[in-house]
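What you see is the complex with one protein chain gone and the rest in place.
Letters A, B and C name the chains as they come in the text, with residue numbers starting at 1 for each one.
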């Protein structure tokens, strides 16, 4: 159960022989994720951590028939790698890579939409359905299986909050990082929809940050649809100045748009509990469920 | 009845104030075609032959809700005009314009495919369903309504053959010019399929020429599908040398591919009657029906 | 990366978008020379990468080359919003009939670029949108075939133009889109885009912000960013060169953390407890010890910093590496400011051991650590 991935997910790792690709393949395997093949052009025929390596996704798919892929290839080639996955029938693509040009991401998302594929990221820690499958770089031990769906634009802040939830016995159904870039595959609304129809998910934690208006749109969606499950939100960046990019490519207040205040107000108006500090999320959740 | 267009078709003319656009709008109106609006950027607000002119398809569509468009704009801008029609919900686009770059045509067709739209042309005389609607530049008087579906890569040669059919009382259901370019919206197979399910059509005349292998593929289709209606074919270019472009961008024998012999042989193998001369088409048809 | 007005206008001119005749100068005498070749009156514009340059006195007018010299001299000796003016752009003043707006930026929800136009230009587009939302025309750009000439004409029509002006204006809009794509702009706008008294269109001012992540495709600008002038402070520049995300703020608690969201939340928590962060610094994922040391050096180069708050939640980042970086920095940089360190996650035990052995106290709770940092930062106030 959970969303996007579960214990039956069969994944490729694109860029499996790089430092990160190799390191996290090991961790994902340890977590129990079914990594069925890895891709590194020029390294086909070898293997790493017992996973066979192919030169192309096409070859890998002939042998492994994966349904998901996680991408660690450098930014200049990452959109290309994602397209390679899509063209070879893979419908779930997690892009860990940061610093992908906007133009590449825009082009990729248009094609993914046509292919009816789900892109998680780019610039995401990935996605984990605790106890079933982890396609990402998040530390495993902070998660435990449960009823809280988490969706976030941030990595470590999510770990911070997830660890707090786990400590307080709020296990998670799935924890999904949308990614810190301005253009990402999924947005809050997409993910809220998935959590709405996931039986395991009893409540949702939504972690937003400054930049764009995806949180405001999510708030409106929650209010308009009378969202069926309790939602707790946290928004990072109350103290961020205008015009400065706060680490993430997507985290920037432009003029008066994209401020934390605007997002917090939108959620409050929509009846969503908004935590003041990361640690407060767990307490608010306890009150709601 | 007939295919693609009929008496209910409501058409725009893009490039309506050009010499050709204006001249043929008049003839199409005389034929009875419902030309509901014309487009020429900068001439919006005026009218021609009683047809209102708009600057953009968007504006025209708000007033006229056409379902087809015929394009007379110059080659460099024609693919753009077709896209404008598609983006504004028009699903049938006839492109009269010749000399559209291949790259533009390839891009356009990909988008048309997604939009599930029908493109006739480019470099086509258009399409006529005699007695109902004419979206094209063909002389009206040579056609008469009847049971013969005609599909062709050529203009005047089609008139030659159509005139012969009409003289011999073989009226036409629809006469459709695929266009003389290498990349066209419809091909023979698409059109044969449409004729197969059109009740008015009792037999099909297929007029091919050198270049490419669309005729060979059509022959294979006819044989494989046991095509339900009699087909008479004529192929122009038996005397064409290799490597020379015979007027049409698409009419070229490359090495040993695209020859008239290959096409004629393919049709004969598929059991299709092939006429030796344009005038013989009518006689062959008489024998078959 | 923000481009200077003169850089942006040079690109526009290359793409055939009319811009006022003009030239660049770095001295008053050069400004005079440039002005002498232009038809007066001329406009003298400070080339600084800050918004609201006009209101801050960065734009002057002159009706002769001599006046231009005087104006240039003035501008070259002032600071605009704290930024010294190193170069000025002198251009002919065009006869404006109407000020318009046209820009292209990204639409996050629709995962695409969006073209925005308005028949009322000259102020920030947000301001236009707030004041006269009915005058803002938006068009989502389909990434498969882009912003075409018919889209440009559609927008020109909606901006109220007719006749030949539709295609004239359309061409300008279409060309701007081409620049945006060719240069990987995350924002490109002409504001004001003007209709001149003779019915032509010209970009009177323009703003281009390149996508930092695409600079590898635009080496000439990357070079200028790293070597020449830019909107970045020396600290920000050094951080960027070393793949650290650093933003200078005006408080006194230096902050280092891993992960943009966590660092933002750290700043917020400091503020929540009444403190003032001196900066944002994200060391990123999996930072080796040298990077942590460099981060410390950058944060400490801010003289306002009274206390340091290091907040690490190890995922890819290993706590022991961070601990070693802190010790390295302590040795090399000489950390004299009090440090509050919060360290949890991957290799947490080893990291704590390293720091505890070196006599540094490590906390586990982010809130506790934030409170402690705020306390320290206020000690001097008493």
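Heads up, the rule we're going with is that contacts are C-beta pairs under 8 Å (C-beta built on N, C-alpha and C of every residue); 3 or more make two chains touch, one makes a residue touch a chain.
None of the values given here were measured: they were computed from a predicted structure.
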{"item": "In the full complex, displayed partners of the excluded chain", "value": "A, B"}
{"item": "Contact residue for the chain not shown (choose from B:135, B:175 or B:210)", "value": "B:210"}
{"item": "Contact partner of the left-out chain, one of B:8, B:197 or B:239", "value": "B:239"}
{"item": "Contacts of chain B with the absent chain, listed as residue ranges", "value": "20, 23-24, 75-76, 99-107, 109-110, 113, 125, 137-139, 142, 152-160, 163, 180, 182-185, 187, 207, 209-210, 212-214, 217, 234, 236-241, 243-251, 254-257, 260, 276-279"}
{"item": "For chain A, residues in touch with the removed chain", "value": "41-42, 44-45, 55-59, 77, 80-81, 83-84, 87, 107, 110-111"}
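What we mean here is this: only the chains that are shown with their structure count from here on.
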{"item": "Longest centre-to-centre distance from chain C, chain (CA-based)", "value": "B"}
{"item": "Gap in Å, rounded to a whole number, between the CA centres of chain C and chain A", "value": "27"}
{"item": "Between chain B and chain A, distance of the C-alpha-averaged centres to the nearest whole Å", "value": "50"}
{"item": "Multi-chain contact residues (two or more partners), chain B", "value": "none"}
{"item": "Interface hub residues of chain C, defined as touching at least two other chains", "value": "142, 144"}
